[in-house]
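Removed from the display is one protein chain of the complex; every other protein chain stays in position.
Chains: A, B, C and D, in written order; residue numbering restarts at 1 for each.
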Amino acid sequence: MSYVQIEHLSKTFHGQNVLKQLELAIEKGELVTLLGPSGCGKSTLLRILSGLTAPDTGTIYIDGKDVTDVSPKNREIGMVFQSYALFPNLTVSQNIAFGLEMNKIPKADIRQRVQEMIELVGLTGKEQNYPRELSGGQQQRVALARSLVTRPKVLLLDEPLSALDAQIRKNLQKQLRTIQRELNMTTVLVTHDQEEAMAVSDRIYIMNGGRIVQHGSPHEIYTQPRSEFVARFIGNYNVLTAEQLNRIAPDLAAPAAERFAIRPETFREQRMAAEDIRLTGNIAHVTMLGNVTRYELNIGEVPVLVDSLHLSYEPEQAGATKTLYLCPKDVIPLYDTIA
Amino acid sequence: MSYVQIEHLSKTFHGQNVLKQLELAIEKGELVTLLGPSGCGKSTLLRILSGLTAPDTGTIYIDGKDVTDVSPKNREIGMVFQSYALFPNLTVSQNIAFGLEMNKIPKADIRQRVQEMIELVGLTGKEQNYPRELSGGQQQRVALARSLVTRPKVLLLDEPLSALDAQIRKNLQKQLRTIQRELNMTTVLVTHDQEEAMAVSDRIYIMNGGRIVQHGSPHEIYTQPRSEFVARFIGNYNVLTAEQLNRIAPDLAAPAAERFAIRPETFREQRMAAEDIRLTGNIAHVTMLGNVTRYELNIGEVPVLVDSLHLSYEPEQAGATKTLYLCPKDVIPLYDTIA
Amino acid sequence: MKRFVSMLLVTTIPFFAMIALFLLVPLLSMIGGSFQAEGDGGFTFSHYREIFANPYYLQAFENSVLISLLSSLIGIVAAVFATYAITRFPQSLQQRVLVITNLTSNFAGIPLAFAFIVLLGNSGLFVLLAKQLGIDFGQSFTLYSWSGLTLVYIYFQLPLAVMLLYPLYHAIQKQWMEAAELLGASPWNFWLRIGFPVLLPGIVGTFSILFANAMGAYASAYALTGSNYNLVPIRIGALVSGDIFARPELGSALAVLLGLTLAAALLVNEWLTRKIRRDLS
Amino acid sequence: ATETKSDATLDTSQLTLEQIVEKAKQEGEVNSVGMPDTWANWGETWGNLQKEYGLKHTDTDMSSAEELAKFEAEKEDATADIGDVGIAFGPLAKQKGLTLPYKTSYWNDIPDWAKDDEGHWVLGYTGTLAFLTDKTKVQNPPKSWADLKSGSYKIAIGDVMKANQAQFAVLAAAYAHGGDEKNIQPGVDFFADLAKNKRLSTSDPSLANLEKGEIEVAIVWDFNALGYRDKIDKNRFDVIIPEEASVSSGYATLINKYAKHPHAAMLAREYILSDAGQSNLARGYARPIRANAKLDESAKAKLLPEEMYKNARPVGDLNAWEETAKKLPQLWQEQVLIHVR
């Protein structure tokens, strides 16, 4: 049995089925990410895991024990709430120290660990501020620090970095990963940032409509989506019908499937292998996304997204014609329905 | 004079200088983005623009009029708060309709416009829910819809999409841009998502420590950072000292500057021009970021980040040696200090 | 939910014990008394029959309800606005104002009635002043009538309402006000559509207490008009604590009916609240 | 309280005065209800009992009905030994079995109407309804019911629903106009008439209200009237007993059947009826019940002249009065108060 195991979990709000017979298994020390569209039940799942919300049906095991009816306090779980839930009457350091005080850690230790945490999340100088005197991102960092400092066995993070800029976010991702590995904390991270999910997770669970629709390593999920939903959700896959595929690449011997997914970054400007197929299209639109430039091409009337690195020379302009090469094994047949 | 103009704006909280003689000018119908690290004063600036917080010093002009002492209600400004500030006793549709009702729009119009908005932000079926019955992302979308539906002259958005997954976020970015153009709304967007800033803005203002440190078109900002701060903040620039640069590319005739920035995606695997410089390094670390694979290379003991597109073949592994080419004009000299 | 039981138990056991020992016991003894015949103590409905047959007692209920409703309404409306004003003051000033307001809640019964007599009695300050100015409001107003009583009731309702409403205002988040203002709402609009509905459950609860407080008020009313104005507590008082023949059983029956009136008022209030705040599931 | 539980069947007639004094001294304290220091000068009596017999004393002021309710509710756990109640409550207390009978040494001096045959209650003093006039408000103080009727001032009688004193005021008016305890109507009519002419004041004739000048003429017990007058300002008020007729009634002491200090209570009653006790009452403006009591001069001086009382009389038929008193509140409400507002 896995360290955290969830079986047949269901939850209904006002007759609306938010979690549907959900199953989930997480190994000890793993960091898994829950990815899914807004409103698919991620926060609800975390709340049930932590014991704050009671499930309608289903069982939750942690470390082999059935904890479905165990109170949150006794589950040794840390959590960052999507809405932070900072204590308004406590300062930044008091908020962070709270969990340690509750666990009767010696005063001196507390002071040191809190100080470390404050430095880690970059809030030095704000120790004595009250939550309402902090910016949104600073509040979020207090929430993160507060949950990390107690070193829980299981850590649940509900979009813990969503209010932070890329720089500090990346920094914290790295720190989080380091601490998590060091303390061997089993961690569930909810995020809507796919790059973040890819960068930090051992495994990714894709949720949709109250169910897990696919899970696997970041690479697996990214390169082998099983359904159109996953393909569209993760990255910016071009999802084409068999007919459309045939239109843009008539020479391709595609397997029998109704839909196919092609990642926009797999189109190349040079032929790299003999079996590569050559395509030509008109540029309809160009977007600069930072390190990547995204082209919207029309290939035989089929709109296709193509990514290329943002190089120093000017990108080609809308209206120009672009020639690209596609490796047949980058065309992924999709078998599941939308799910 | 620009449509929105801010002069000598200062604001101090408890003796801490949050905005420092800030200057800003936005043209009519423009969408500008404020980018800056957490706590640099972005939300404070928006609150001052909307009239909710009074500045210590400085003047604000909108449409040529000094509005520094005009009450928020009379500024015709719409705003999405970082914390949403939804009305807890009103349903989703009532929240969205509120502004229209206040402006005495006929009932039938209200119904129609609210319905359109609800569809736009993808909350169909949640019309009768109360805010506390919504997920985080759903709440954020209500906040966005509520501010858009009144079609204000000036729209201030404080991280309006931060709680949304990439798919819906991109969709809403596009919709937002369309509406904004259609109604010619002057818009200030605060975001920490650089890709978003790149994708939607006419201009980007980079803020740091209560000042605007650089502004310009997305492309300008991205390709010509003026300071190490901007270079590091936007994208994942490698910032090298003259000495380090010399170490990795001794052949390069660099201009006289102390620091240089090189974007990780400008390193290429093939030589593309005669003047390209050849570099060789050891792969220390590989991260898969979705459509991009990020290598951490050691070139002559200098750690350098290199991005390449995530292709279908397996990425090279840590330990391998990688040969790359760098175009000299991708090495950007930095003149400002950290700012 | 099982898990919540422990704290609930620990905190509510002493609470319900307190209620049982000091509220339910006298309450039951009162209810029991209301069914006892005078003298022999046998079971009877006669007290209730007597009350319903006697328009005099019914009038007492009518008067009590009217005066309580009126004074509670005026009290709560004035307090809703005044308390809001208080919450806008600087913090230290708020505390001071509250202490002062609270002091006046000490003022009740005979001293309060007497203070009103000094101000508005037959030789009261304002009455004599008005006479000197040639106005004789002695014709339209006398302190010893229902209008005078209402004034006194309002007096003791006000500090109570202010003190109870004060914490409620922290429920209004500043950001809602800001958001509403940006959406073009006047302060009036904001309070009408957002502020007041959010406060409503608290206001209604407070109103219930004011109403009950007025319905049960005895000392001040008695000190002012004796038994001349027909009110339920005065009737009960006359039946149980006078210098003339006491009829505690009949008094108990009246008190039971008073209790039922209060319970009914509570139900009406709750029903109204739920009609307005449909989000309170 | 560690004293021996009082025996409910304590036979008081078997005790001699000496025995009572001795046991009372042992008991060492006496607790009263409705007998505060300021009322009828009880304070001096308690002081004397303390001085002469070492009885410590506390009082809790309450109304007659409350006194009985307390006796009844507390039963064996009694905290009150002796109380002072309106005359009507004497028989009631006896009927409810709340009293310990005790006849004092002066039993035979007391008129029959003022005592219970078995000694359950006995009046200590009487009051007679008097007119109290604030001379700063009214130039010619009324001397008779006829004066009252023809005057132009307001008249306060207090609370007919609840107060003994006010009900007797109505009875007095009835006596003056040909009625009696069986026929209260003339009294009610008299006040209804005043009310119609807006001359019935609804203020309570209390000391504070009199002092503040709220009240022009009040109909109150003579002992109250004299007390108020002297406390506020001797020259400001005029007190007379109305010429045509007035009612006398009085207050009776009750000894709690369950008293913790029964002998002390008996001694207190004994003392109250003694010459010294009666003098104390007189100094509190209360008219001693014993016509033959030897009052000292200072006491006599406090009272109104005897001849004013020639037309005052006690209630003849207590049972009839009890019936009338029950009906009076409603009559009053329907026929008099209706004209007040």
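Everything that follows uses one rule, which is that a residue touches a chain if its C-beta (ideal position, glycine included) is under 8 Å from a C-beta of that chain, and two chains touch if they have at least 3 such contacts.
The rule we apply is simple: contacts and distances are computed from a predicted model.
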Between "Hydrogenase expression/formation protein HypE", "Na+/H+ antiporter subunit C", "Cytochrome c oxidase subunit 2" or "Permease", choose the name on the UniProt record of the chain that's been left out.
"Permease"
Residue touching the undisplayed chain, where the options are A:Gly39, A:Pro55 or A:Gly99:
A:Gly99
In the whole complex, not just what's shown, which of D:Lys94, D:Lys212 or D:Arg290 touches the removed chain?
D:Lys212
Candidates A:His8, A:Lys28 or A:Lys73 - the one touching the absent chain:
A:Lys73
Where the unshown chain meets subunit D, residue by residue:
31, 33, 36-39, 58-62, 66, 69-70, 73-77, 79-80, 134, 136-137, 206-209, 211-213, 231-233
In subunit A, positions touching the absent partner:
50, 52, 71-73, 77-79, 81, 83, 85-90, 98-99, 102-103, 130, 132, 146-147, 150
Across the whole complex, list the residues on subunit C that are touched by the chain not included here.
1, 4, 6-8, 10-12, 14-16, 18-19, 21-23, 25-30, 33, 78-79, 81-82, 84-86, 88, 91, 95, 97-112, 114-116, 118-119, 123, 125, 128-129, 132, 154-155, 158-160, 162-171, 174, 187, 201-202, 205-206, 208-209, 212-213, 215-216, 218-219, 233, 236-237, 240-241, 248, 251-252, 255-256, 258-259, 262-263, 265-266, 270
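Simple rule for what comes next: only the chains that are shown with their structure count from here on.
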Mind checking the centre-to-centre distance between subunit B and subunit D? Centres are C-alpha means, answer in whole Å.
91
In subunit B, what residues contact two or more other chains?
83
Shared-contact residues (touching 2 or more other chains) in subunit C:
none
Using the touch rule from the top, collect the residues of subunit A that touch subunit B in their complex.
13-14, 35-39, 42-44, 82-83, 133-138, 141, 158-159, 162-169, 192-195, 198-199, 218-219, 222-223, 232-236, 263-266, 268, 270, 287-292, 307-312, 327, 329-330
Which residues, counting only subunit C, touch subunit D once they are in their complex?
54, 56, 110, 114, 117-118, 121-123, 144-146, 223, 225-228, 230, 234-235, 237-238, 240-246, 248
Residues of subunit C that touch subunit B when the two form their complex
173, 175-176, 178-186, 189, 193-194, 197-198, 277, 279
